[in-house]
Structures are given as structure tokens and as C-alpha cells.
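One structure follows; several queries about it will come next.
A single protein chain has been omitted from the complex, and every remaining protein chain is retained in its original position.
Chain IDs A and B follow the sequence of writing; residue 1 opens each chain.
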Amino acid sequence: MIERTPILNLATHVILIFGLVIILVPIWLAFVAATQTLQAVNSAPVELWPGDQLWVNLQQAWAQSDFGPKFVNTLIVAIGVVVGKITLACITAFALVFFNFRGRVLIFWMIFITLMLPLEVRIVPTYAVAANALTPFQTIMDWTGISWLITALSGVEVALEWNLLNSYTGLILPLVATATGTFLYRQFFLTIPDELVEAARMDGAGPLRFLWDVLIPLSKTNIAALATIMFVYAWNQYLWPLLVITDRASYGMVVVQLSDLVPDQLTTGGGTPTWHLAMAATLVVMLPPIAIVILMQRWFVRGLINPDK
Amino acid sequence: MAEIIIRNAGKTYGKTTIMQGIDLHIHNGEFVVILGPSGCGKSSLLRMIAGLEDISTGEIEIAGTVVNGLEPRERGCAMVFQNYALYPHMTVAENIGYALKVARVPKAERLARVAATASSVGLGDFLDRRPGQLSGGQRQRVAMARAIIREPKVFLFDEPLSNLDAKLRVQMRHEIRRIHNQIKATSVFVTHDQHEGMTLADRLVVMNKGTIEQIGTPAEIYDHPASLYVAGFIGSPAMNMLPGTYRSNRRGVLLESGAFVPVALTSELGDAALVQVGVRPEHAELVLPGTGTFDARVDVVEELGPARLCNLMLEDIPVSVLTDGRPDLRSGTVVGVRLDLDRLHLYDATSGRRVQTGAHVPLQAMAAQTI
Partner (left out) sequence: MRRAYFKFSWIAAALLAPQLLIIFVFFYWPSAQALYWAFTLEQPWGGGNTWVGFDNFRKVLSDPYYWGSVRVSVIYALATTVLAMTMALTLAIFVDRQLVGYKAYRVAIIWPYAVAAPAVGLAFQFVFNPGAGIFSYINSIAPGWWDLSKYPWQAVTAIVVAGAWKQVAYSFIFFLAALQSIPRSLTEAAAMDGARPLRRMIDLQLPLLTPTFFFLLVINITDSFTDSFGIVDTLTGGGPFRATDLMVYKIYADGFRGFDYSGAAAQSIILMLLVMALTFVQFRYIERRVHYT
């Protein structure tokens, strides 16, 4: 604050509160709806104040959608993705920064290009691959004649199959590659002074030792930042689980469950839309990532914005 | 303890050759300082000995083994870095003991050695601190302890004192020399500060632009600089350079200003050769105008404390004279300068090489030039 500006301050507060209201209104309405009865939620005009049915609705929505196992599933997948992504990002960036070899730039670009190929533009073929993750290798072997060779030599038909549908692996593996994470780690590794690496070499440490003893302890804040973003990302996955999991009872994820709750002809059979349950379920589903974002706010912002690019 | 022999070493980056034809023989237990300005290749040479950089031509031998292809840890060298390179997340104790940990030395032994080494450099009380909590001098000691504890064949120092303030630098210089005398390991120390070089070295290696200009003890180099470059680099205040032409018929150098300096050569020099007469400020004295080798005009007088540095102008050539009197000299006054003809240095202006003269400089009677 450089000068005293009471009017501008007032205007600031007004604008900010106005903005805040706009942002919070949908959530507030959803919250209110989650606290009402079936009749109340469907009556016009809409209630602006919460009712008392929150707990009841939550329980019903929970039971109806069978959220228990789904929460566990989502947690497993989210943790799996976080661990996988961070590990891959770390070791890939390490290899790219601390080793010198031909093709280093090429590999960097290969990873970079994946940023331009988000899942949405390749859903159909990626799904096909998930149905049999070994297809690429099978095809390559067929084309290069290796399969023929193996069959000719041993009489064994080469038919590789690894079905990833309806499994944790299928949910986690395709999401685990990460260009953003790799770049973030790379930026960080580039700030490590050359002398530190040389001192470690003089001390007799090989690359893996250096990674474990020096780099990883130093990257703790990095890890926290990445973990936050990736947890939210993984938890909120919608399209991929939607495609890959048909056995919802065993492997369903919470966010996907929401699509079932859209009150329309299908879910209510023409009866009154169960908005109160839908909103209660929405609240439940939103809670963990929001909690993480609020608690880890500092790390999370750092994860998005790297101060020393 | 090890001998280092460097034969015809050279380094090329892509198309640029930054160093070539380096021949150096470092004896067991010797403290050698490689001295030179930025970019002269001294750090590269050190890193080539360490194994942090590949050698392009030639070979390096440590303790009888050619180490060209060996990894740093296989060469038996320890290095103290300019910016200390301490592991920021480890304590002092862990920093010092890291090399031992990598070598899988048993924990008890490791801890004992860390404690012993730490107290030998005065860090006994700081074992649990992190580098971020230490002062510059303390960090420097940790870096040194880290090197000492490995009991290496060779100690390498890469401008370790550059980041310290003046007083600390002097202190650490003594520390380093003291430790060297105690451990008697072969040490190679790189610096651009000629003070450090002169005070620390058993022998000095002066480098410039990728080649070695001269190797010798500090006294040898001070008294007989082999080239214009070395003459100008070593010694503070710097040696005076008076350009002129050699006149064989008059057996001396005719300075551009018209003054004449008699010089007795012991080697060949063509008549009318362009030369530079070098004379250190302490080898000239102020006399009454007209009674010395030439007269000059006073420009600025610097009070050094133990002496005064009188900066004079001979026509447009600067000449400095060190005097311990306290003459009252005002700018513009004309004074006479008498050169000590026994202490002149003559250099061929084109090649920069020293021309041997009959100037007799008693090597034993080297005055300790402390600045």
C-alpha cells in the first residue's frame, strides 16, 4: 500500500465480494439442494437457505451409488497415478539432464510432443490399446517377421495379450506418463550447481547414488507441489475411467459415478428428479480434491508456476 | 603422496583449442600453484587432472599410473571447489563423511574419522549444523575437511579463496599451508591472485592463453620473469615497462623520451631492435632532477603506509617509484629517477621473451617482498 485510498479500497472489496459470490453461488446452491427433501428441491422458487436433510441425503446418495468401494478405488488409482507420475518424471528428467548422449534432444522432443496429444484426441485407439496393451509389440513382431520366425522355429504361435480393461493397471498406467511433470523436474534439476555434481563425483558417488543421496532429498518441495496437482488430476478423471471400466461394481470411480446421477428419464423412470441426492453425491465427490487444494495451497501454486523458468 | 607428470597435454572444444603443449612435472609432496588470469586454462588443467574433464591430447600420470581414461574417484584425488559445493541438505558431519559412506566404510570408523578431521580444522562444534547455517570461512573448512578425510594422493584446489573477504583470505591461506605442511600431500592450487600464488607456492606455474609461460619458485619468477607477460603479472605494484630501441654501438637502450639506459647483454640482440626495459618500482629511486637516469613529472603519489608509491610520467609513459622517505611531492613537480642498473630486465618487444643481460641479481639475497 503506497497511499491511502479509502474509496478504491471500498470498491475493491465490493468487486471482490461480488466476484466471490459469483464463484460460490453454484456451489452454494448445490449445497443447499443437498440439504433438502425431494419435494422441496423440486419446488419453485428455489430455496436459498439450507434445509436439514443433509445427513439423510448424504447417506442415501452414498448407499445408492455404493460410494464406499468406489472411494477406495479412486484413492488407489489416485495414489497409484501420483506415485507413478512423480517417479517417472523424476527419473526421466534425471536421465535427460545429467547424462550426455546423442539423441538427448530428440527424446526430449518426443516427450514434449505428447503435450499436444491429450487423451481426448486419441480416445478410440487408446481404448483399443488398453484392450490389448501388447498389440503394438505384436504388430511390430508380425511386420518384421519375428513372429513368423518364432512360429517356424518352435511351432508356437505368437499371440500376445494383456487386457487392461476393468483393472487398476488399465486405469493407472496410461495416465502415468507425464510431460508436465518431467519438465517441472527438469527445470529444477537445471538449477543444481555443476559443482555439486562434481563434488559428488569426486566423492566417488555414481549417478544412482547421486540421485538418491542428493537430488531426491533436495527436491522435496517439488514433490509436494507435483503430488498435489497430480492427485487432483487423477481423482477428477472422468473420460478415461468411463471408457475403460464397465464393471462399475468392482472398479468404478467416484467421479464417473456422477454421470449416473443425472436426473433424467433413465435414472428416475419418469418420476421426480432426485436433485437432492445428486447434489449430495456431488458434494461428496468434490470434497477430497478441494481439501487437498486448500491444505496444500502453497505447494500447489508452486507446482503450476515455476518461479525460475 | 604422489608425483604428477603431465606430458604434452592439450584440450580442444569442438574447433577451438584452449590449451596445448602442457608439460609439467609435480613432485611428491610439493605445493604447486597454477597462476593466471581468467580464461588462461588453469581451471581446465586442474579439472583434467581431477578427471572432471577429458584430456584431448597428451597424457596425465598420477603416482606412476596413466589416468587418462579413469573416473575421478579412481584417481585418488580430492578437490576443494570455489563455491565449496557442500550438500545443502546434509549436516557438516554428513558432508565430511559422504565419501566414506560411498566407500562403505563401517559406521563406527566413519564417525570417528569425521570427528577427528572436523576438529583438526576447527569444526568440532559444528558437526550438526547445515551449510546454510555456516559462515563463508566455516563452509570453506567443511570443504577442506571433506577433502582431507579421504587421505588422497593429490589435493586439488580450484580458486577456493576467491569468495572470501580479504582478512579471511589471509587466514585461510595460512590454514591451507599449515595443513599442507602437516599432511605433506601433493597439492595443486589454482588462482588468479598473484599474492596467493607467491605466498603459498613451493613452485609457481604461470599460465596465459592456454600455455605455460614460466615454471619456477616464487623467488625465481619474481627475480627473473621469463616474458613480458610474467613480468607484468607478478609483483605488486607492477613492474615499470619503458619502451625503447637497443643501440648496439652505445651498448644500451635509447628510450623513446631520449633518455639512455646502459645495458650489458649476455646474449644476441640486433641493432635497432625494439625492446622494453623492465624495472620494479623498488629498484628505482628519486634523486635531484638531472642527476639520475632520466627526469620525470610527478602525477599522483599513493600513500601505502610502509612506503610511498610515486606515480610519475616520463613524457607519456607512466613510471612508478617506491620510496620509503616521505618527500613532499606535488603534482607537476619534476624529479630525477635513478634506475638500479643491476636490477633491470630486458624484453624483446615483438616476441615478449626475456633477453639475457649481465644484470647480477643474487638469488640468495632475495628480499622478502611482502605486500
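Convention: a contact is a pair of C-beta atoms (placed from the backbone, for glycine too) under 8 Å apart; a residue touches a chain by one contact, two chains touch by 3 or more.
Because the structure is predicted, anything quoted here is derived from the model rather than measured.
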item	value
Sole residue of A:Leu58, A:Val82, A:Val232 or A:Ile245 that reaches the chain not shown, by the stated touch rule	A:Val232
Selected residue (touches chain absent from view) among B:Met19, B:Val32, B:Leu52 or B:Met207	B:Leu52
Residue, one of A:Phe94, A:Phe188 or A:Tyr251, that touches the chain absent here	A:Phe94
Missing-partner contacts on chain A, residue numbers	1-3, 5, 8-9, 12-13, 15-16, 19-20, 22-27, 29-30, 33, 41-46, 88-89, 91-92, 94-101, 107, 110-111, 114-129, 133, 135-136, 173-174, 176-178, 182, 190, 194-195, 197-198, 201, 206-208, 210, 232, 235-236, 238-239, 243, 255-256, 258-259, 261-262, 273, 275, 278-279, 282, 285-286, 289-290, 292-294, 297, 301, 304-305, 307, 309
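Basically, only the chains that are shown with their structure count from here on.
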item	value
Euclidean distance of C-alpha centroids - chain A vs chain B, Å	59
Complex contact set, residues of chain B against chain A	50-52, 71-73, 77-79, 81-89, 98-99, 102-103, 146, 150
Interfacial residue positions of chain A with respect to chain B in the complex	193, 195-196, 198-205, 209, 213-214, 217-218
